[in-house]
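For this view, one protein chain was removed and the others were kept in their places.
Up next, chain A:
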Amino acid sequence: MATVDLKDVRKVYAGGVEAVKGVSIAIPDKALCVLVGPSGCGKSTLLRMIAGLETISSGEVSIDGKVVNTVGPTERDIAMVFQNYALYPHMKVYDNMAYGLRNRGTPKDEIDRRVRDTAKTLELAHLLDRRPRELSGGQRQRVAMGRAIVRNPKVFLFDEPLSNLDAKLRGQMRVEIKNLQRSLGVTSVYVTHDQLEAMTLADVLVVMNGGLVEQAGAPLDIYEKPASTFVASFIGAPPMNLIALAGNALPEGTKLVSPVPPSAATLGFRPEDVELADAAHDAADGMDLEAQVEAVEPVGAESFLYSATGGGRIVVRVPGRAIAQPGDRLRVLVPADKLHWFDQAGKRVG
């Protein structure tokens, strides 16, 4: 129904804070684009610029190929789900959902039909006569979703819509949002700082840092080939292990069978990309690392071994119950094709 294109978008706030420093993203029709990044990196600002709630300092925002820089939020035909839901406290759930339709002059019987249909989809039908304060957090979240969906807008915008829910409900709603978005086929932009939410929801994942895009692409591509140490440590839980190389020298207890790329300053590997070996076994290629287990974190299906090495602390992920105890010594092998190299500036090499 709509594409969203950002071209070198910048935002300088009145106080002189440059919150967004030139972001270009192309979101295809029907795609769900997730903006993820640490607190203060400018995600909300960017989303609010797409919504028309913040002026655009420079660059272009287009919806459906039409530049909307000067179009107010009222005319953009978007819907937004706010972090605190922003439900109208003096209106019943029904009126909260009908409000946008009424403002656009939809006929009464059509409003009624659409509100009831949407309420049914979201299992809100029995709550239509309540006021927001008489709802639980999860129900409020659904009403906020309903208010967005019922209008059938060109674009959905979500600003951390699940951050006020408990972990279990968050998981459920995540799946539900994904299904709804896919079945409605509405182009969406979703802001979160939760990398798990980002990975699972995104068609297009955009990792932001300090007002800039660090990397954009399909979630698994980003996971497998992080463009920088920042992305490597932000995406994935637990994050990628990073070991600094001092010049060309390796930290103590570390052996490399593969050649080091010329400009590499840091090497990284995912916690799950390791093999625990006994002393007799030698690495065919890649890296060979000695580590001492400091803590074991069993989470059920897998266990995390937090271990100390000559190059700093690493995490190793092993399936099922941990075979090691704190204090045990490990030999960690990482195959060459699972090693990631980064240069002095933290950019990916090779």
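To be clear about the criterion, a residue touches a chain if its C-beta (ideal position, glycine included) is under 8 Å from a C-beta of that chain, and two chains touch if they have at least 3 such contacts; residues count from 1.
FYI, contacts and distances are computed from a predicted model.
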{"item": "Chain left out of the displayed complex - its UniProt protein name, from \"NADH-quinone oxidoreductase subunit F\", \"sn-glycerol-3-phosphate transport system permease protein UgpA\", \"2-hydroxyacyl-CoA dehydratase\" or \"Carbon monoxide dehydrogenase\"", "value": "\"sn-glycerol-3-phosphate transport system permease protein UgpA\""}
{"item": "Contact partner of the left-out chain, one of A:Leu32, A:Met49, A:Met80 or A:Val274", "value": "A:Met80"}
{"item": "Those residues of chain A which, in the complete complex, touch the missing chain", "value": "14, 51-53, 72-74, 76, 78-80, 82, 84, 86, 88-90, 99-100, 103-104, 131, 133, 147, 151"}
